[in-house]
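Could you have a look at this structure, given as structure tokens, before my questions?
Apart from one protein chain that is not included, each protein chain of the complex appears where it belongs.
Chain IDs A and B follow the sequence of writing; residue 1 opens each chain.
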Amino acid sequence: MIESGFGIVYRRCLVAVPTLLVVSVLVFVVLRLLPADPLAMSLPPNATQAEMEEMRHDMGFDRPIPVQYAIWLGQIGRGDFGTSIQFRRSVSDLILAALPTTLELVAVGLTLGILLGIGCGVLMFAWRGTAKEQIADLGSVVVMSIPEFLWAILLILGLGVGVRMLPFIGRIDAQMTVPTTTGFLLIDTLIAGNLPAFLSVLEHLALPAFSLALGLTPLIMRVLRSSLFDTYVEDYIALARLRGLSERRILLRHALKNAALPTVSLIGVQAGFMFGGTLLVEVIYTFPGIGNLMVQALRNHDLPLIQGIALVYCVIVLVLNTVVEVAYLRLNPKLRKA
Amino acid sequence: MLLEVADLNVTVRLAAGEVAVLRDVSFTVEAGRILGLVGESGAGKSMIGRVVARLLPAGFRVDARRLNFNGEDLLSVSPERQRALLGNRIAFVPQEALSALNPVLTIGRQFEEHLARLGVPRRERRARAARALGEVRLAHPAELLDRYPFQLSGGMCQRVLIALAFSSDPALIIADEPTTALDVTTQAHIVTLIRGLQRAHNTGLLFITHDLRLAAHLCDEILVLYAGDVVERGPAKMVFGVPRHPYTRALKRATPGLTGPRLRLAALPDVTPGVAALGGFRGCRFAPRCPIADPDCAAAVAQLVEVAAGQWVRCTPRCAAGEAPLVAAEEALALHAGQEHGALLQLEATAKIYGGSRSLWRRGRAVAAVRGASFTVGIGEAVGVVGESGSGKSTLARLVMGLEAPSAGRILLEGEDVTLPLPSWRERIRLMQMIFQDPVSALNPRRRVGNLVTQALEAKGQTLSRAERHERALALLRDTGLPEELMPRFPPQLSGGQRQRVNIARALCAEPRLLVADEIVSGLDVSVQAQILNLLLRLRREHDVALLFISHDLSVVRYLCERVIVMCGGEIVEAGPTEEVFAAPKHPYTRTLLAAVPPDDISRPWPPEDGMAPLGDE
Partner (left out) sequence: MIRLSPTLRRCLAEPRVRVGGGLMLALLLVALFAPVLAPHNPGEQDLLHTLAPPAWTADGEWSFALGTDSLGRDILSRLIYGARVAMRVATVAAFGAALVGSVLALIAGYYGGWPDWIIGRAVDVWMSFPPVILSLILMVGFGAGLNNVILAIIIVDWTRFCRVVRSEVLAVVKRDYIPAARLAGFSHLQVVLKEIVPAVTPLLLTLVSIEMGIAVVVEAILSFVGLSVEPSVPAWGVMIADARQYMYEAPWGLIVPVLGIFVSVLAANVLGDGLRRSVDPRLAQRLAVIR
């Protein structure tokens, strides 16, 4: 079988449909197990029994679960993700408005995390055998032991409240307004030519992106260092030395490319996890992204919204996995079969 | 004088103190000449290569009266100058060719990187690389540059590495066991190639190997190393023809021969001392195993003395007197010459085909690993299976053992059809046991030795008390020549030879009538190999067990087996009594195989000069 980039994308698209179906069924069924009444949140306290029944019928909660699912599936097919119970707006509108925020945040967080991780990983390897390495190693274990949402809180305490260096509420200075074209504030501010706004967005992104990055960096550091060690005992490294290549060239041109493989795998998995991390980070920093939206939906048992966002997360992770697999193929020639 | 080494000492600092892993080593390599460094594992021969490259691990200290390359003192040269020499004036050819190339870069990229370092301008690099690959007789060199190492065979990779080494027209090449991992026919080709290129470029060659016979044919001069000491040195033909040092003699006599009378291998007892043990020797390090040692030998190290023209030996004057002549081998073959005892194992037109599955989205190519194999193993008989890698001999072993089910044909054990799938696994493996090749992989590192050898007693239906099991373990250890104190140890704590014995002991526990041995002496030192071979002879005699012995080494098969089967490409191309087949081979492949083995008689020219045809996919 010819394994090419296109082949992977094609295969993944095929697999995506049943995956999404299975996930949506799971989510659908689980949510309907819930002991509390989903409507209880959105009705006024003095609603009569008749009004509740009417609303239940409107929402379709009185039908058997498989029927509800079929209806919902039909709606999805037409592009209608339903209406949010608490906001009374279309779910797709809500998601589309909030999605760019999260994507922007994760993009910056990922980039930061990967750059820091690779840099520190290579450094730690270059320091091998010295005391500096031991300190870096312990440091990475400590950083790894603080989950992202705690980093978010600590960074606020330290750099937001304690030292007052960076802002930690919202995406941009409350006074500034920027016309929304793409929804990605970094891009919108540049399009509008508004440099102070651009800087403000960066400032506001700094702490939350850093919180996310700190969840990724120590893991990349350790895996990269570990795979570099594994690569360095291989015969071809010894022979490269015997051929007179410099240590620097060996590390950067030969070892790194081989060691990158497990690292790329890790990044793929952790990028998906990072989206999970955005939930609390957005809540803590008051970012209006889908993470924040999801938390509100969960608290209020807003089933249509929960389902819609869950599907979106699923699609995002599938896209990420595909990208990683293609990258892996490019890096590892053994997987390609001519 | 290309490489001049005088009184080289390399010491390593261990917890117990300083140990000399190389002691007073002196030799010279001249342009256009080949020097062979011969020794078993632990002799320190690979260390010499690393000393010249100045790439020793931390904790090692080098001390030499002289270590000159082309007049330059390698000990005082700057690291930059040292690095500039490597790959340029001094080139290396390693042992494992496949893993010596970066798997994620194409051959072309790696070659061009090498040429870039040599200062070749960018435009010319690809052409130079293609030319170099052509020089080593690789077909379609231009296409090869775009392939990755894993797409090439071991022999092809080794040619690439040789091309890399010669591409800078070096003054000195250090080849560390370059043919050990290769098939015997490939080895012959590669040796021819190296010799041809070396002559053409007038390069000095330092050829490191454990094979004394190979070195005798290829090299001009030989240096024999034991545990870091040079024990003998001299012209190759003389050192092999009339060895003076007891160790060299032992090496020669522990190597089974392909022609001439079948003599019993004289195996040295014990093993080469490990690095940690070296510190305890004040005198000769070979003394504990030496057949002619006396108390003086252990007290002080002897000097290198010239006993004949150009031949130096480090031993007492008594050793020139020689020892008792070699003992003729007991005619183990004659024991079962009249094999009217009936057939134990029969294979009829057995085949094994992999792949070719019919699932919807995977259409693999069918690979026939074994095709139409038919043969018989008599009760108590020893049958050898020879062939190169890819000949299907390992698959055959697995088919016999039941680890694979045949795609066609029948397997009969004592007349009964036991072709898989059978209802009972017990039925299938009755009477047979297998000794696996790699004892590291075949012994569970978490089980103690006593536990391992009696593993067969743990299966269901076996009720022996702990004391009985202990007794059985002791008996098995005794049988295979292992000391009792190894019982509570774990496999990683044993030496290679000991592990292989444990492997054999475990196979004996179930009291099989047939032992299937898959390349069990391949990775072992010559003297350890001789011990194991003699052990197998003894076990055959004492337990009357038949042997199906798979090996790529024809001399070993000749020593052990009365009948032989030759396999090529999954088929049996020739079969018959060993002596007949080896003396007068009928099939062309068998003839090629026999011609590729370095002959015992060093006056015969080897390798055969016609082995220079270009190769595509070997």
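Keep this in mind: contacts are C-beta pairs under 8 Å (C-beta built on N, C-alpha and C of every residue); 3 or more make two chains touch, one makes a residue touch a chain.
What you see is a predicted model; the values in this text were computed from it and never measured.
Novice: Which displayed chains make contact with the chain that has been left out?
Specialist: A, B
Novice: Return the single residue from A:Ile8, A:Leu105, A:Ala136 or A:Ile306 that touches the missing chain.
Specialist: A:Ile306
Novice: From the list A:Val9, A:Ala97 or A:Leu150, which touches the chain that is not on show?
Specialist: Touching the chain that is not displayed is residue A:Leu150.
Novice: Please pick, from B:Met401, B:Val449, B:Leu514 or B:Leu594, the residue that touches the omitted chain in the full complex.
Specialist: From the options B:Met401, B:Val449, B:Leu514 or B:Leu594, the contact with the absent chain belongs to B:Met401.
Novice: Since one chain has been left out of the picture, which residues of subunit B touch it in the full complex?
Specialist: Residue positions of subunit B that touch the missing chain: 57-58, 401, 403, 425-426, 429, 433-434, 436-438, 441-444, 446, 455-456, 458-460, 462, 488, 490, 506, 509-510.
Novice: What is the set of subunit A residues that contact the non-displayed chain in the whole complex?
Specialist: Interface with the chain not displayed, on the subunit A side: 15, 19, 22-23, 27, 30-36, 128-129, 141-142, 144-147, 149-150, 153-154, 156-157, 161, 229-230, 232-233, 269, 272-273, 275-277, 279-280, 283-284, 294-295, 298-299, 301, 306, 310, 313-314, 317-318, 321.
Simple rule for what comes next: only the chains that are shown with their structure count from here on.
Novice: Report the residues of subunit B in contact with subunit A in the complex, numbered from low to high.
Specialist: Residues in contact with subunit A: 53, 55, 83-88, 91-92, 94, 96, 99-106, 113-114, 117, 148, 150, 161, 164, 361-362.
Novice: Which residues of subunit A touch subunit B in their complex?
Specialist: Within the complex, subunit A touches subunit B at residues 1, 234-236, 238-246, 253-254, 257-258, 331-334.
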